[in-house]
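And then chain A:
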Amino acid sequence: MKPLLSVRNLSTRFDTFDGSVYAVNDVSFDLKAGETLAVVGESGSGKSVTMLSLLGLLPRSTWVTGSAIFAPEGFELDLLSVSKAELNSLRGNKISIIFQDALRSLNPVMTVGEQITESLITHHQYNKNGAHKRAVELLEMVGIAQPDKRYYAYPHMFSGGMRQRAMIAIAISCTPDILIADEPTTALDVTIQAQIVELTRRLQQDLGIAVIWITHDLGVVAGLADRVMVMYGGTGVEIAPVDLLYENPGHPYTAGLLGAIPSIAGSSADRLVSIEGAPPDLFQEPRHCQFAWRCRYVFDRCWKEKPPGYIISPGQVVKCFYDGREKTPRVEE
Partner candidate 1 sequence: LILSLLAITGCGRPDAADDTVTGDEVPAESVLRVALQTNPNTIEPATGDTRTASNVAWSIFNSLVWLNDEGVIVPALAESWTLSEDGLVYTFKLRQDVVFHNGYPFTADDVVFTWERGRGSGITYRESFLAVAEMVKIDNYTVEARVEAPNAFVLPLMNEHWGILSKQYHEEVGEEGYLKHPIGTGPFKFVEWLAGDRIVLEAFEDYWEEGYPKVDRLIYRPIPDTATRFAALINDDIDIVSNLGPEQADAIETAENVSLVTYGQDRVFYVAFNNMSTGIGTPIEDKLVRQAMSYAIDYDAIIERLFDGNAERISGFIIPGNLGFDPSITPYPYDPARAKELLAEAGYPDGFTIQMAGPAATYTNFEQVLQAVVGYWAEIGIQVELEFMESGKYWELQANRELPPLFGDSWSAGTGEAYPRLIGSVGGEDASYAAWLDPVLVEMIREVEKTADSVERGKVYTRIMQYMHENPPFIYLYAPTAFEAINNRVKNYNPRISEQYFLKGVSIE
Partner candidate 2 sequence: MEKLLRVENISKYFDLKSGLFKFGGAQVVRAVDNVSFELYKNQTLGLVGESGCGKSTLGRVILRLQEPTSGTVYFEDTNLSLLKPEELRRFRIKMQIVFQDSYSSLNPRHSIGEIIAEPMTIHTRMTQHEIRARTYELLNLVGLKPSHASRFPHEFSGGQRQRINIARTLALYPSFVICDEPISALDVSIQAQVVNLLRDLQKELGITFLFIAHDLSMVKYISDRIAVMYLGKIMELAGSDLLFANPLHPYTQSLISAIPIPSPQEERMRKAVVLEGEVPSPVNPPAGCVFHTRCPVADDLCSSSEPDYSEHNPGHFVACHYAAVRRVE
């Protein structure tokens, strides 16, 4: 089956006064219809920029290269080369996105309801009344009590969880093919996070939306994702089906991440596995493995070239010259 979205060699560079920032480097991944892809990585690893690049939402003086073939039923186009107008007609319609901080993502001077109707009116020629009715339905769908009243509320009158629900309502209002959720629960409490995760999962099943879920919480990923992409220093260092990744991480960084989480069941006597050092500086164009600074298996080659993607098991692609299983540098076939 053809993937719904197929991103190839996506790179994004910001030109700033202090120099160029190489925020995303050579990211490739596929997204199938209806599946959930989790993108994990630490702060600054390029998760958000990757997604914003796809939607053309980055500021001026940004350079995006690569391709992103979006192929829902009926048509096919490259998100990175279509016209602005065409992209605009997809945004919020076929592809929508929700952000981490729901309060700051909602217009403070517009009612929540009006913000939901906007996409409907823009993309689906709803009239005012129809849009209103639909918006109330959507509010109800995302679990907001008294939706007809809450329609007229302003964002600041909602609690954190409710705002995120409202954001979800906006995002799914046009029943998109892809929903990108950029750390939607990071700002929320554990108990509220559980509510939102639950809600998204339910809506995804009901509506058959493909979800890209960005997070740095490996716990959330475990329960939510079909496949996982791990990002480090702007590169997708590993992509794998979720079980495979947790059982058998192919990249030293992935392994490090998993080791850094204490397990509830585990004993407190064990030391946590920590990755020494700090994330890389993105001001230099990467010419070698970005993780080399911190990698305990680093050897000469790591400093000389960028590792290509090695398929180490079905569906598991790793960008690393070191073969963890064999405990030797990888040999080229």
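Keep in mind how these were chosen: all candidates are chains of the complex that A comes from, given by their letters.
The rule is short, and it goes like this: contacts are C-beta pairs under 8 Å (C-beta built on N, C-alpha and C of every residue); 3 or more make two chains touch, one makes a residue touch a chain; residues count from 1.
The shown structure was predicted, so the numbers you read here are calculated from the model rather than taken from an experiment.
Chain contacts in this complex place chain A in touch with candidate 2, from the set 1 or 2.
Here chain A touches candidate 2 in the complex through residues 42-43, 159-162, 189-195, 198, 216-223, 242-243, 246, 253, 256-264, 266, 268, 271-276, 278-279, going by the rule given at the top.
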